[in-house]
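With one protein chain removed, the remaining protein chains of the complex are shown where they sit.
Take a look at chain A:
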Amino acid sequence: MTSAGLEAILANARPRVIAALVRHFNSVDLAEDAFQDACEKAVRTWTDDGVARDPTAWLIVVARRSAIDGIRKSRRRVGLLEAAASVDEQPDPEEELLLQLDQDELRDDVLRLMFMCCQPDLPLHDQLALALKVIAGFPVDNIARAFVVQPKAMEQRITRAKKKAASVATRLETPTLQERARRLNAVSLMIYLLFNEGYTASGGDTHIREELCEEAIRLARLLLMLFPAQAEVMGLLALCLLQHSRRRARIGEDGKLIALEDQDRGKWEQSAISEGRALLEKALRHGRPGAYQVQAAIAAVHCAAPASDETDWREIEQLYAALEQLQPSPVVSLNRAVAMSKAFSAEAALRHLGSVADSLSNYIYYHTTLASLLAETEQFDAAAAAYERALQLGPTEQQAGHIRERMRFCEKRRIKSAPSVG
């Protein structure tokens, strides 16, 4: 077994093992240290004897023992050697735990750990940082890089967040059905936001952002593995996979984002698209639509179009209409307006946009959308004014360049269409 193989197995077992240990010890720090210890023992044992049949069970038992020994040792001041011996003399840990490890309990342990990380009184980035550190085992330096923070400051934030989360964790008993549903919702949202953190931001370290997306996908997979009949978790995983399938086409060689209609669709990862579609199909069988499922369906319609101008915009418009019902928000209405302009007409889209003008008055994408619809209906003065407003809202350099180009176009058309004097 190469060290990379061992590392992969240990990293894969981490969320479950940490979750079981946090319940056992009621302490995240103790759980993390015990896991680290168990991993070191695993590397020593498995390199020669082969990997345990159930790495998760093995790690949980060994970690528990090493933590208990650690506590005893610090109480009795037993020498290191003696403590190590007491671990090695125990019977095969795997066999012991196979009898004890209750899958349902482990399932709620993982959910509890995830839920602990997404306490609403923690700022969003602290929630995500905590999840990345504790559940996924990301090094603090990488988390700091992902959120563009100094490692030292990130370390302090995680420590604070851990303390806050720990005070919540102690109160988390085995959940009732309603409580479990509430936790699933909160955890799904956290995974969704983690994915978006990696997906939507432009610039910075693209490699680390991709890692955030991949970790979000892993967490969604884990959640679905533990709760296999949750349609919205299927929808969430499908959504992440379908969006992630476009990652190779989304960013140009210059590091700039490429709009959906300009992407080389040959670079979309077909295996991720197929898996996303399979999951979405499974979710729809439940007949319980939800926001993740609808968003995944929208992504799936985009992914199904061999070329941008073959996109089924009517279907997308209907899906946005459904999303407006399920999860009303001005941005969803804006997206629906865009779909309307493609499916029906710019006039219909402008009418729909009217309802969100106030709530989106500081949103760049609202003004650029409005401007392009106005230009399409040959209202060039109004279009230029909307572009002007977008420029005032601090667009990125790339956006600003695009906006100025469009403004020049409107200016030219305005002159051309103006009645000639004399």
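Here is the rule we use: a contact is a pair of C-beta atoms (placed from the backbone, for glycine too) under 8 Å apart; a residue touches a chain by one contact, two chains touch by 3 or more; residues count from 1.
Everything that follows uses one rule, which is that contacts and distances are computed from a predicted model.
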* **Which of "Anti-anti-sigma regulatory factor", "YciI family protein", "Septum site-determining protein MinD" or "Carbohydrate ABC transporter substrate-binding protein, CUT1 family" matches, in UniProt, the chain that is not displayed** => "YciI family protein"
* Structure fact -> The one of A:18, A:161 or A:237 in touch with the missing chain is A:237
* Structure fact -> Touching the hidden chain, out of A:1, A:153 or A:331, is A:1
* Among A:125, A:180, A:282 or A:314, choose the residue that contacts the chain missing from this document, as touch is defined above. => A:282
* Write down which of A:177, A:229, A:259 or A:307 is the residue touching the left-out chain. => A:229
* Structure fact -> Note that chain A touches the chain not displayed via residues 1-2, 4-5, 7-9, 11-12, 51, 53-56, 103, 218, 221-222, 224-225, 228-229, 234, 237, 274-275, 278-279, 282, 285
